[in-house]
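Below is one structure, written out as structure tokens; comments come after it.
Heads up, one of the protein chains got dropped from this complex, but the rest are sitting where they should.
What follows is subunit A.
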Amino acid sequence: MKKDTSHINSLENEAIYIMREVAAQFEKPVLLFSGGKDSITLVRLAVKAFYPAKVPFPLMHIDTGHNFPETIEFRDRLVKELGLELIVRNVQDSIDQGKVKEESGRYASRNQLQTTTLLDAIEEFKFDACIGGARRDEEKARAKERIFSVRDDFGQWDEKNQRPELFDMLNGEIELGQNVRVFPISNWTELDVWSYIEKENIEIPSIYFAHKRKVFLRDGMIWSAEDGIVYRDDNEEVLEKMVRFRTVGDMSCTAAVLSDAVSISKVVEEIRDSTISERGARIDDKRSEAAMEKRKQQGYF
């Protein structure tokens, strides 16, 4: 039985309303694009919100240098097809400038380093609103996030002093130097995003679908053994498995899941029956129970 999609329509209407508020209330908005399904969904919503006019803000990708190659190819094709403006800023540059230090060891990841590059880029372009694809169902700290979330000069999130959001009214008033993180798909769940991708027939990178990949196992999770980005001990054996990725972040913190879902409808089915949460495959959240809250206070997206 196909589920009634009218609740997705109401989520879509809400998100389009938020996109338009951003364009109207801010001078220099930007859409933070990671190449993942959530930010691809945001692009679709932005295109629909302003049709027949063009999307009135650029996309920005904070490239960790550890992205899946499929994601980058996809990104470049998407902006070309839709005629969008794309800004790329590299974590490697922040490392070269000595602003951040590369982590080392088994669990080394560039995920945390992104924050510095992001904050620098916000300052460079004087962005006053950054649209992101975070959802409240992802994680406990994100469940408390506002749709318009004010960040201070240091990009920090003051979780105990958030502006109340009433009815549909979004208060985007800020002082110079502050910026607002905007989350149009706050109220969507992972399944909602996938159902929307299916309904709208949105193209997504191939790594979201089941494919053969060289992987190795660690801590009960499946890691990509291709491209040499993820640190692997010699005794960690390389296997070939049918896998797909549920989230597409930095390769070094994104684990794969076993899957034979080769189409969107199969993926939707798989997620509906899944008993593991989406971020269960994100090692960055496993560092401590409050991992996300801490990163958000520091300005993480």
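Assume a residue touches a chain if its C-beta (ideal position, glycine included) is under 8 Å from a C-beta of that chain, and two chains touch if they have at least 3 such contacts; residues count from 1.
As a convention for this text, contacts and distances are computed from a predicted model.
From the set "Glutamyl-tRNA(Gln) amidotransferase subunit A", "ABC transporter substrate-binding protein", "Iron complex transport system permease protein" or "sulfate adenylyltransferase", the protein name that UniProt assigns to the chain left out of the figure is "sulfate adenylyltransferase". Among A:K28, A:R163 or A:R232, only A:R163 touches the chain that is left out of the view.
Screening A:A143, A:V238 or A:V262 against the full complex identifies A:A143 as the residue touching the chain left out. Looking at subunit A, the residues touching the absent chain are 3-4, 6-7, 9-14, 16-17, 20-21, 23-24, 47-54, 136-137, 139-144, 159-160, 162-169, 171, 173-175, 186-187, 189, 191-192, 274-277, 280, 289-290, 293.
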